[in-house]
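With one protein chain removed, the remaining protein chains of the complex are shown where they sit.
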Amino acid sequence: MVTIGWRLRRLAQALFTVWAVITLSFAMIRLMPGNAMGAMMVRFEQQGMSPARARELVELRLSLDPDKPIHTAYVEYVLNTLQGDLGTSVFHNEPVVDLLAAALPWTLFVLSWSIFISFFIGIAAGALMAYWEGGKLDVGLTSWAVLMGSIPFYVLAILLLIFASYRWGIFPSGGRQPTGVEAGFNITYIRGILYHATLPVLSMLVASGVASLGMRGNSIRVLGSDYLRVARLRGLSDYTISTQYVARNAVLPMYTTLLISIGEMFGGSIVLEYVFNYRGLGLLLYEAFNQRDYPLMMGGFVLITIAVVIALLIADMTYSWVDPRAGGQNSDSY
Amino acid sequence: MTTSQSTSLDDPTAADPVVEIRNATVRFGMERGESRVLDDVSLDLERNEIFGVVGESGSGKSMLASAMLDAVVEPGILDGSITYRPEAGDPIDVLGLTTNELRTFRWEEIAMVFQGAMSSFNPVRKIDTHFVETLSAHDYDVDEGMERARGLISDLYMDPERVLDSYPHELSGGMKQRTLIALSLILEPDVLVMDEPTAALDLLMQRSIVSLIEEIKEEYDLTILFITHDLPLVADLADRIAVMYAFEFVELGPTEEILQHASHPYTRLLLKSTPNLASPIEAMRPIEGSAPDPVNVPSGCSFHLRCPLADEQCVEVDPEAYSVSDSSVSVTGSDSDSDLSPDSDATSIPNSDAGDHVANCHYWEDAPETIPMTEEWDVEGIDAIDSAPGPSRTADPLVSMEDVEVHFETEGSFLDFFSEPDTVQAVDGISLDIYENDVVVLVGESGCGKTTFGKTAVGLQEPTDGAVKYRGQDIWDLKRSGGDGTMSFDTVRRALQIVHQDPGSALNAHRRVGTSLEVPLKRWNPELDGNDRKSRIVSLLEHVGMSPAEDYIDRYPHQLSGGEQQRVALIRAMLMNPDLILADEPVSALDVSLRVEMMDLMIELQEQFDTSYLFVSHDLSNARYIAEKTGGRIGVVYLGELVEIGRPEEIIHDPQHPYTQALRWATPEPDFEGGGMGGESPIREIDVPDPTDPPSGCRYHTRCPEAREVCTREHPEPNEASAAAYHEAACFRTDDHHEYWNSPSITDGGD
Partner (left out) sequence: MTASDRDRTDPGRAEKSHESAVSAIPDGGTVNSPFEVVSEYEETRRDRLRKLYDTYVYAPISIIKRDWRAQIGFTIVLFYVFMGTIGVYLIEPTYVTEGPALAQPFETWEYPLGTDDMGRDLFASVVHSTSEMLKMILAGGLFTVTLGTVVGGIAGYKGGVVDTVLSSITDVFINLPGLPTVMVLALMLPIHGNPYLIGVLLTIASWGGLARAIRSQVLTLRQEPFTEAARSMGVPSHQIVFRDIVPHLMPFVIINLTNAARRVIFSAAGLYFLGVLPFSNHNWGVTLDLAYSGGAHYRTGALHWFLVPMVAIVGISIGLILLGQSLDRVFNPRVRARHEKKFAESQLEEVDPDSDDDSEPMIGAA
């Protein structure tokens, strides 16, 4: 029984978080020791510019006027950010928004496949483990899951790079699209994209280990429930029982785990894209760090955070649609 | 709603069993050895009868239910034979069915209703899908089936459209239970097995459902196996009753026979240990000892350890089923062809059905004499008994509540502009004085606010309006001001204690008994050192019968039985040396036969510690037991209001408020004298109205059979209900000159 009030409250909370993150990034740019603005000024001056010129450039890049009193600057920064003006990249000399917008789809592409496949594997493996609880398959899969949970995705990424790419030459060692093929909706190009995304997606499959252990626990709980016993006595088919009873009730709690892992995977894409030299949001951010390209760096940070906020907002808002019991009283679904 | 008059014993076509169970045994292999959780049970379920199976928890009665459907959970092994005889067609050997045949057999021929209706539905699917999927799984016509479902649901006094369109969590417990009954009948089975179908429900709902079962049985031509721990409840319904003890039947016979001529000592003791409204409280006695563990069932008669009649023979020879009518000839339950016994001895064998009455006891003939149902009982009967004198209620009250209100706002304050916040009026203007050594028992349906009111009385819930005073001081003022020199909030805190319903969760699972019991002593008796504290705890534990106490203090709560846990919780409250204890359904989590014992212990401790009790109970029999034994009062709560209060004599025998009369009606009574009971249901609506939107005027008018037009607009205030002392009721009918008497009735066209 979700109330409108609850949805509004949840929305307000998300807006509060976005505001807090923007404020945080402003503070980092402006107030922290070694803040971005100071560092950029110093750099431009070292490049032989006059302080006035440096200031001008900084203002242009960060969309932040260093001379204005801090509160005015803050208000301007927040407004600019909310309007999508994240400044101009120092290195690329392009608006940060454009750069991010160009890179984002590639990252989303890899992440959505990773999440989809790893949760599919996790749910299937977890269900199998629960069904044969205590059997050989259970022990085997549990050990596999623990091992998967112990391997950082970048370790798997490096191993895949070494073997699948350099040693055996099955997959390309880097890049995001085939060279020499015209971009567009043609089979060669799409196959090339998939081909390049395979190793990054496979690396992220370590997440399936954790997911399968969660699914195992949920399924065991459902298998022992009263309603399952009644359903069996009512003579429902195994298919109905496994899909409508076990799967639906056991997968429900996984839903929020899934959306939370989106946040973690976004963060992880920095390392992942670095390993595979995959030009997406992560690699863009990594380069921004290395080049101390503050506008791009902070813009990417704000963008990723907003993406996570939206993911979690969707999780909360739609959870009541997936689970009729959730709602106003239960704002702790994740 | 109408109830069929008392169960007719019109002989169901004799020797036409619909289910024959022979030597059913269920075994579990355990580390400690093999356990038999159903031991060689044979039974003929006659067509169109209601057969009651009575047993305490852990007696194997649920296993019998599972066995009927060959649905014993793994790794249990079911032996014996179960034969189902459909009205037309060949008998079916249930245990010989293949998986697929079994799938068809269940629910189409024999269906089952579980105790756990709360968890019997898939939480993420609407009710109608449960019906649809059952119909299609059995290849029934769905449209036709859903039509039948709607019929069933409205026969159970619910709105079919609303129920079918709900998710399980949107229905109340009573509605879920009735929906489950409808679901069990959707495929038109011949036999319905009901395993404690009402145990989790209030008395009024229980009684209503029992009446519905009678109606439904007639309408749908059912045979019902009704399993319960509650003998009086099933006595009102069943044609025949079997009593289970230690995984086997100990006595079986027609209901009247069992009630009036119980021949197994266990049955007799069970009847005596069950609090009820009719027999004098002196007659109620606990059964000593406890039921055996399935691995170590005693040799010979499994009851011999607890039986007052037991001798050598009982230890060595497992008694067969002795026919009670035909002395000393051993017959099996199925041997019913010989019911030609002439009415030779009319006093002991009132009718020919007695031929079916068997008891597994070597000394069944001696049992009635050794265990009389009416010991120390003035035969003049019920009217002659009078409760204990009770405290003087003239001095200043210990705790007094003045017009107390507790309103809960449901979630949705911050930023919630659009919806009016719902307010649950848990307690709405109750005034009550509790005196020194006083006992007040609050009764009412669940959700009526009696527990909230109780917690308000002991300062655990702050009232939203009104005052709670301890010895004249407003306790919440005291808490805020920090005391005025004469009294501090600490004093109040110490004086008012609580004992919870579920002893398992009232004790911290991570702390040993000793550590839990040390808490009040550490807090309030800092002068005691560790050994002093331990000594006091040990002597208390021994006093309540938990010895060796040195062993008990090192245990964790999960290593105690429910009764022991409740004793520890009780001791813990007593160690505070309180003035008033709120006992929130302290016995409802315990087995029937342990309840009287626990209530006796509480009463004994009350005398020793000089405390007062505020009991909360949904069971009028328990309320009467406590109140009568201590000279206390019973207060009846309905939707946040105290509708009637008085001494048990008045509340039980001269109830003035129609709601009290309904509770009285709902309380099952074993009928030792014959004659039957029951009668018309005195409520017009089965379900309690929504507490967030209580009815106007008198809150009971929506269910009251006596409601008149004035009741819908005017709110009755409590006033003198009868000549008896302390008897008050909030009903216009107590005032002979009220305009009520001229107001038109609203019940005629009612549902």
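Think of it as A and B in the order they're written, each chain with its own count starting at 1.
To be clear about the criterion, contacts are C-beta pairs under 8 Å (C-beta built on N, C-alpha and C of every residue); 3 or more make two chains touch, one makes a residue touch a chain.
Note that the coordinates shown come from a computational prediction; the quantities given were computed from them, not determined experimentally.
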item: Residue among A:Leu100, A:Ile241 or A:Met297 touching the omitted chain; value: A:Met297
item: Contact with the hidden chain (one of B:Lys450, B:Lys469, B:Arg493 or B:Arg595); value: B:Arg493
item: Which of B:Glu147, B:Glu316, B:Asp465 or B:Glu604 contacts the chain that the document leaves out; value: B:Glu604
item: For subunit B, residues in touch with the removed chain; value: 30-32, 286, 288-293, 295-296, 305-306, 414, 458-460, 490, 493-494, 496-498, 500-502, 505-511, 519-520, 523-524, 530-532, 534-536, 538-540, 542-547, 549-550, 554-564, 569, 572-574, 576-577, 579, 597, 600-601, 604, 607-610
item: Touching residues on subunit A - with respect to the absent chain; value: 13, 16-17, 20-21, 25, 28, 32-36, 142, 145-147, 149-152, 154-155, 158-159, 161-162, 166, 173, 210-211, 213-214, 216-217, 220, 257, 260, 263-264, 266-268, 270-271, 274-275, 285-286, 289-290, 297-298, 300-301, 304-305, 308-309, 312, 332, 334
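Keep this in mind: only the chains that are shown with their structure count from here on.
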item: Subunit A and subunit B, separation of their C-alpha mean positions in angstrom; value: 54
item: Footprint of subunit B on subunit A - complex, ascending; value: 1, 3-6, 8-9, 12, 225-227, 229-237, 240, 244-245, 248-249, 252, 322-325, 328-329
item: Residue numbers on subunit B that touch subunit A, as the complex places them; value: 69, 71, 73, 103-104, 106-108, 112, 114, 116, 119-125, 129, 133-134, 137-138, 167, 169-170, 183, 411-412, 414-419
